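Just passing along the structure, written as structure tokens.
Excluded from the complex is one protein chain; the other protein chains are retained at their positions.
Labels run A, B and C following the written order; every chain starts at residue 1.
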Amino acid sequence: MKDWLRFSVAFWHTFRGTGVDPFGAPTKFWPWEDGTNSIAMAKRRMRANFEFINKLGVDRWCFHDRDIAPEGKTLQETNSNLDEVVKLAKTLQGNNIRPLWGTAQLFMHPRYMHGAATSSELVVYVYAAAQVKKAMEVTHYLGGENYVFWGGREGYQTLLNTDMEFELDHMAKFLEAAAAYKRKIGFTGTLLIEPKPQEPTKHQYDWDAATTTNFLRKYGLIGDFKLNIECNHATLLVTGCHHDVETARINGLLGNIDANSGDAQTGWDTDQFLTDTREATMIMLSVIKNGGLAPGGLNFDAKLRRESTDVEDLFIAHIVGMDTLARGLRYAAKLIEDGSLAKLIHKRYSSFHNELGALIEAGKADFEMLEKKAMEWGEPTVASAKQELAEMIFNSVL
Amino acid sequence: MKDWLRFSVAFWHTFRGTGVDPFGAPTKFWPWEDGTNSIAMAKRRMRANFEFINKLGVDRWCFHDRDIAPEGKTLQETNSNLDEVVKLAKTLQGNNIRPLWGTAQLFMHPRYMHGAATSSELVVYVYAAAQVKKAMEVTHYLGGENYVFWGGREGYQTLLNTDMEFELDHMAKFLEAAAAYKRKIGFTGTLLIEPKPQEPTKHQYDWDAATTTNFLRKYGLIGDFKLNIECNHATLLVTGCHHDVETARINGLLGNIDANSGDAQTGWDTDQFLTDTREATMIMLSVIKNGGLAPGGLNFDAKLRRESTDVEDLFIAHIVGMDTLARGLRYAAKLIEDGSLAKLIHKRYSSFHNELGALIEAGKADFEMLEKKAMEWGEPTVASAKQELAEMIFNSVL
Amino acid sequence: MKDWLRFSVAFWHTFRGTGVDPFGAPTKFWPWEDGTNSIAMAKRRMRANFEFINKLGVDRWCFHDRDIAPEGKTLQETNSNLDEVVKLAKTLQGNNIRPLWGTAQLFMHPRYMHGAATSSELVVYVYAAAQVKKAMEVTHYLGGENYVFWGGREGYQTLLNTDMEFELDHMAKFLEAAAAYKRKIGFTGTLLIEPKPQEPTKHQYDWDAATTTNFLRKYGLIGDFKLNIECNHATLLVTGCHHDVETARINGLLGNIDANSGDAQTGWDTDQFLTDTREATMIMLSVIKNGGLAPGGLNFDAKLRRESTDVEDLFIAHIVGMDTLARGLRYAAKLIEDGSLAKLIHKRYSSFHNELGALIEAGKADFEMLEKKAMEWGEPTVASAKQELAEMIFNSVL
Partner (left out) sequence: MKDWLRFSVAFWHTFRGTGVDPFGAPTKFWPWEDGTNSIAMAKRRMRANFEFINKLGVDRWCFHDRDIAPEGKTLQETNSNLDEVVKLAKTLQGNNIRPLWGTAQLFMHPRYMHGAATSSELVVYVYAAAQVKKAMEVTHYLGGENYVFWGGREGYQTLLNTDMEFELDHMAKFLEAAAAYKRKIGFTGTLLIEPKPQEPTKHQYDWDAATTTNFLRKYGLIGDFKLNIECNHATLLVTGCHHDVETARINGLLGNIDANSGDAQTGWDTDQFLTDTREATMIMLSVIKNGGLAPGGLNFDAKLRRESTDVEDLFIAHIVGMDTLARGLRYAAKLIEDGSLAKLIHKRYSSFHNELGALIEAGKADFEMLEKKAMEWGEPTVASAKQELAEMIFNSVL
């Protein structure tokens, strides 16, 4: 079961989440925090992280560069701060723990307010490149299995002041340079792009799996990048998490899942822990079809609700998250073993399992040939799609 | 102005719209209708169509095969019905009127309930091919400038009973065969795909401009197809019509616009006439940037509200639609002549207008070079995005 | 268990649902249908209804007047048609089966396109009154336990042509007259209003539980009416079914539940069978708190998906719906027996279980008294809300 459930703790939510929201100040006052943003504090926090990971019995974690170490006055100083904390993390990791992935935080600082790779300011593009370069090095040093790009500010607020084509061209050049640098330093982890449809901008360029895949295809970046599908982001779409996971899968790009949950009806990002066993089952069905996610995994990119303020809540939340996905895996496996659902689907499409079906799929059935058949066969009869039966079968394993 | 505003009347809404909705029976009882679905009625209706087009002073129209002529007992009989009505239409068109585009209706009949090109039934794929073949021939015969594919049933209701990859593969083969047949018959019009995010299915495969473009790229269909962006469909997305028009444009695929309007907040397709001059102005800005839409145009794929039941309402609605787009064009032209908005955008991106900017855009600025610059330059300063100023400039031309 | 699960079959979906949608023609061709809308057909259909109910082992059904019998050329003839079919239904009901509720269909016919009680046409208000009068009589005759008002066309498409206050005043007068007539004929069933936020109009006046309660309070109709909460309608709201059920309950107005399901993300009404055991559990929690629903119940106001066309699908769908609600009831009961969740909530509010809490709740704690306390007590400390723990407890019973 461990191979299918490659869980990871997200440093930012679990150790840097403060409970801030657009209308409220911090609510979390963890006992290990001293109120400063010093390197000493960064180290104490990193120790807390590994104590937590060890107690939880998980062997992967994820981080942004700026979560784990404070910015200095210059980029040089910032990099040196990062090195110091990363060194400690390397020691604390020991032999069993490593990053599922690392990433650069290119959205919090005001310098990135117009984007990073898509900023209207050259100097910001340049700065972002330097930051990603360092974050990739650090991820490599820690033995990270993947490296993620979430374009937090790559998007627009209004087309009235935006040159969308210019910005997308820049984003492509940036990612191209990142892939080149990956090869240069011998980092063999997967590069992942994490789609999100909206928020913080009105339109995020990496909208969803299909939109991002279109971007990768347009700019010749397929091959260098896969996708990290975040359930909570896909919930902001109309079609939801299972759809986006499947879209990534059939495009050969399913690299990792951020296994969290949003609210199906409110329009903002709540990054809750996934507790819905039904959704977990559907996701795990796709994971099984994908032959697993490795070297990707299931990252708990989830935060305690603002009103959950006990240290034990951190444990409770991760445990319910792990339990939900484990149940999802068991239910999905049961569904596959049972075979009824697969049989239902196989039967639905069985009319294509013949010579003409093969010709069509080989691109050898032209319209004239097909018209002749249509004239010959007359009015089609079509079978029931049996959705309610499929739902009954699905429910039967829960 | 006429070259920019290539208006078209949509036969289906204007002459076959009955006012039916999911909770209500027909409300329109036009004086020329006799309550039958005969060929004689189809011809009387076609005459009404051209009387309307002539009175309105428009010179284009759009149609589905099944709207203009009744189905017969066999496909042979159906085709012959279609031929008879099309012949009359050819005469009535005269020298000045022609189809902006034609299309096949592959969604109303129960045979298409699981899709046409993506149906789980081979016999339906075959039937659909025959139907599209004929519709392309007929469009060609009438001098149509484009041919449209709206995948009304190409999508799914639940992934529980669906093989999405199988269905998308079939859709690609179908469109490939359509493009081959187009070349074979010497039809030189553009083939257009019309995206729609949802409805009637939970997920329509041609979701939006980016999703559809991804599909075209994946299956090597770019070059053979462009997009028909329907505003009302894009409203069902979060980003809206202007975004989808621009996405099509910068992918080189903006072929036609279905100039209607949806409700920004309800989640279903209302196909209203576009009366919002602000939205019309933004759309026409994109049309101007695109150098116009020809051989595409602006199709009034819009229907009277169910409660509008006077014959004069048909005129009023088209006139307000034309007037809105004409005002949009004038405002957009004024905005361009004024130049303030273009200047604001140009200034925003001006930091890239130098040697390093050129290197970046040429893909020659690697991460090591950029890191050196970042270290040298220090903390970036970034300018205001001036959104409110852009909105003030926009408002000033209305 | 039977007393808590007062299931009802909805005649309209199960026996009049054709599979029509805004883009598609009928797909259901049941063997007992002969394609006519005759009285003979209405009777055969009614027999099929009772055969189905008996096979399913349910003892309640719901109907619209116009579903069970065809309209005649005049209201007199229509009423006489209705009487004939109702007489048969009375016989077929026997001793064990009766209507959970009856209602008048005031939305399909074009005469109702501007509303029934809120129509801009006096003659329609008058006609609707006559129709409701008869439907109430018929429901009474059949031993119906409730009578429902769903204001299918009571709403507006645009405020530009609407006098909302005028229309709401009329709706109140109409309902007042209905309540008076109920008393007059000695019908002792509950009158229920069924809220729905949107569709078919942009704004339906009976938007949700709170909006409808406001209407009832404004016009002095509380006491005469309760609410029928339809899950699928509440899904169209942002807060969802459980919220609306609870809102009705705490206003003392929870009378009946239409136990169906919508899609959480698409914006239109799908009226699916409820198959989500989590949602069912939450609903049943409220039902238990309400002490059950009697004389109301759980009506399967749900239809087969358009693509489900086998007769057995009718059974499968109802069985999965019943099974889901039965599991929901069992899980809810387990949750209540377990007591952990109730304890968590009790503890959350326990600071009010004292003298000052009592004063506040009695309206005897004025701002000056409270300010003194605040000055004395200093900065409040607040406990964790334990949402993840609550979710873990909830999951533990599933």
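Everything that follows uses one rule, which is that a residue touches a chain if its C-beta (ideal position, glycine included) is under 8 Å from a C-beta of that chain, and two chains touch if they have at least 3 such contacts.
Owing to the predicted nature of the structure, the values given are computational and were not obtained by experimental measurement.
K.L.:
Need the list of shown chains touched by the one chain that isn't shown.
P.N.:
A, B, C
K.L.:
Of C:L88, C:V238 or C:I319, which residue touches the hidden chain?
P.N.:
Of these options, the touching residue for the absent chain is C:V238.
K.L.:
For the chain not shown, which residue from B:A317, B:L341, B:L356 or B:L370 touches it across the whole complex?
P.N.:
Final answer for the missing-chain contact: B:A317.
K.L.:
Check the options C:D67, C:E145, C:E246 or C:D301 and report the residue that touches the missing chain.
P.N.:
Per the contact definition at the top, the residue touching the missing chain is C:E246.
K.L.:
Among B:A116, B:L216 or B:V238, which residue is in touch with the absent chain?
P.N.:
Within the whole complex, the residue contacting the unshown chain is B:V238.
K.L.:
Just the residue numbers, please: which parts of subunit C touch the chain that's not shown?
P.N.:
74-76, 110-111, 113-114, 119-127, 129-134, 157-166, 168-170, 173, 176-178, 180-181, 197-198, 202-203, 207-208, 210-211, 213-215, 217-218, 238-239, 242-243, 246-247, 250-251, 282, 341, 344-345, 348-349, 351-352, 354, 356-357, 360-361, 363, 365-368, 370-371, 373-375, 377-383, 385-387, 390-391, 394
K.L.:
Can you name the residues of subunit B that touch the chain not displayed here?
P.N.:
Looking at subunit B, the ones touching the missing chain are residues 237-240, 264-266, 273, 275-278, 304-305, 307-310, 313, 316-317, 319-320, 323-324, 382-389, 391-392, 394-395, 398.
K.L.:
Since one chain has been left out of the picture, which residues of subunit A touch it in the full complex?
P.N.:
On the subunit A side, contact with the omitted chain comes from 19-27, 107-110, 112-114, 152-153, 157, 198-200, 202, 236, 263, 266-269, 305-307, 309.
Quick note on the criterion: only the chains that are shown with their structure count from here on.
K.L.:
Can you check whether subunit A and subunit B touch via the same residue numbers (shared by over half) or via different ones?
P.N.:
same
K.L.:
Report, in whole Å, the distance between the mean C-alpha point of subunit B and the mean C-alpha point of subunit C.
P.N.:
The computed centroid separation for subunit B versus subunit C comes out at 39 Å.
K.L.:
Which whole number of Å gives the spacing of the CA centres of subunit A and subunit B?
P.N.:
Each chain's C-alpha centroid was found; their separation is 33 Å.
K.L.:
Where in subunit C do residues touch two or more other chains at once?
P.N.:
266, 305, 307, 309
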